[in-house]
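Note that this complex is displayed minus one protein chain, with the remaining chains in position.
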């Protein structure tokens, strides 16, 4: 899924990668394209993890992981960082999700009844970034669909998702309109996808 | 008047001085107090005019005059500068005026029918700075009062002036309430002041 | 040199009262005012409302003030790393107000810049928007968020000069600059106090006007997630 998400990156893009699988997208960025990674805690031009002797407590990403800087790197405050995000200057964000609706609603921050850790910067990212790509398992372990007519969980953003990449396929969403299956994972059939999807979607594979 | 205005400065104050007579206040700052001058075009810690060979086109004050920096100087953007002003972080502003009302209204930016040059930062300064001191001639050359019941000219700010220093005396204003004469210039009588003042004021000299 | 204080306790002396609101800089454990947090703990001040992006971990940062139950309410965007937090919150001992991270950052900036409220798209259509004023601009819906100010802001910088001009280092900058502007009083702790004139005036992140008191601290600078890579051929 991370590898597929990496194909959405274009040369010159400024990109914010969420915590978890989205972080892995960085490993699949093609050598022929130049992408700059933003970290919402105040950094543009995020480098790879440090070697052991390079670890710097003052240099972390939004997942609180130690990272490194590049020659292009700039640092700025959280207000300036989210100004960049809210102002629509980031080309693409890749995020995880618990549920996505057929209209592009996204839920990924809280499960009622469980301890809520907080939304962090996710609400800002989905509201501000030009294009939002969600990477998630197609269904829960018990087989419950996560692509729904309407999200059951509290929303992170309404009509904010442009693409969903799951282990079964790739969906395009026209925000507020509807969902279209545009790719199938190897050896997956449309019927299999349908059986694990509650959301309505057009098939265009 | 500039000398009298300088007495309003206290040790540790951050001060913004307007263009014209207020700029001269800097010449009367006591040696025993430490005052930092802000220039709203983006500088804290404004130094004196440069020597001829120090002139730097990148270093000007809000009156577009060449100035110098000090060891304490910091530079910042106009947005940050007016954040500082609007946020109430500047202790004192000294400004010129055309008219002041007994409630502290200030008019100093336009005369209807004449070419209007603009308010520059004056509206921001009077709205944001903790204490606003006006320095102006008590009356026009033709003897028309400039301390009025209500300003006739378009306002720069409503109920914003805390003190008025004229060539005849010093007035305190409790914003929105009323005006009090607290000092007379040498050889000036209360009756002289009254004859050149339209505003009501209490006498407390 | 009037802003420099001997230690964190002296720097907070006279500024604390029960029930006060305190902004604390930092993201995770990065760029947090470690020394001032310890002094807050030792002061015993209580019923605090703390505005901070995170809440520390159990035994470091703001977690220390949770442990002593000095905090009544947190305003944060993410509090995931703290068991004691979870316990107090679920038992109802601790109030919690979640703000989206960018909204929190902007609310602090607004408070410091004299802006009582602003509009944002962040959170529209979510729980965050409930009860907030909605308004349309150019056909899109936004919600109103208010500026935040604090009785006290505590921030951590890398270097300061005696005027209180501050320079932050790398991602340890985060929330510190805005919070420094939004405190009725702001106390800064730094790793090094340099001489006046040693900081590049084009590169001062927080002008001294925002800093009332200043200390040199000792910083453990704990790492939350030590992620490293291996050298090839090593």
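The first chain written gets the first letter, and so on, giving A, B and C; residue counts start at 1 in each chain.
As a working rule, a contact is a pair of C-beta atoms (placed from the backbone, for glycine too) under 8 Å apart; a residue touches a chain by one contact, two chains touch by 3 or more.
Since the model is a prediction, treat every value here as computed from it, not as a measurement.
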For the chain that's been dropped from view, list the shown partners it touches. A, B, C
Absent-chain contact - pick from C:101, C:120 or C:153: C:120
Sole residue of C:27, C:89, C:168 or C:210 that reaches the chain not shown, by the stated touch rule: C:168
In the full complex, which bits of chain C touch the chain not displayed? Write them out. 106, 110, 113-121, 135, 137-138, 140, 142, 146, 167-170, 173, 200-203
Hidden partner chain, residues of chain A it touches: 12, 14, 36, 38, 44-45, 69, 71-76, 82-90, 128
Residues on chain B that touch the omitted chain in the whole complex? 39-43, 48-52, 54-61, 63-67, 69, 75-79, 81-83, 85-86, 105, 115-124, 127-128, 154-159
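Following the convention adopted for this analysis, only the chains that are shown with their structure count from here on.
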Using direct touches as single steps, what is the fewest number of steps from chain A over to chain B? 2
Could you tell me which pair, A-C or B-C, is linked by more C-beta pairs in contact? A-C
Centrality ranking, top chain (CA atoms only): C
Cα centroid separation between chain A and chain B, in whole Å? 53
Once you find the CA centre of chain B and the CA centre of chain C, what distance in Å lies between them? 35
CA centre of chain A versus CA centre of chain C: separation in Å? 27
Among all residues of chain C, which ones touch two or more of the remaining chains? 109
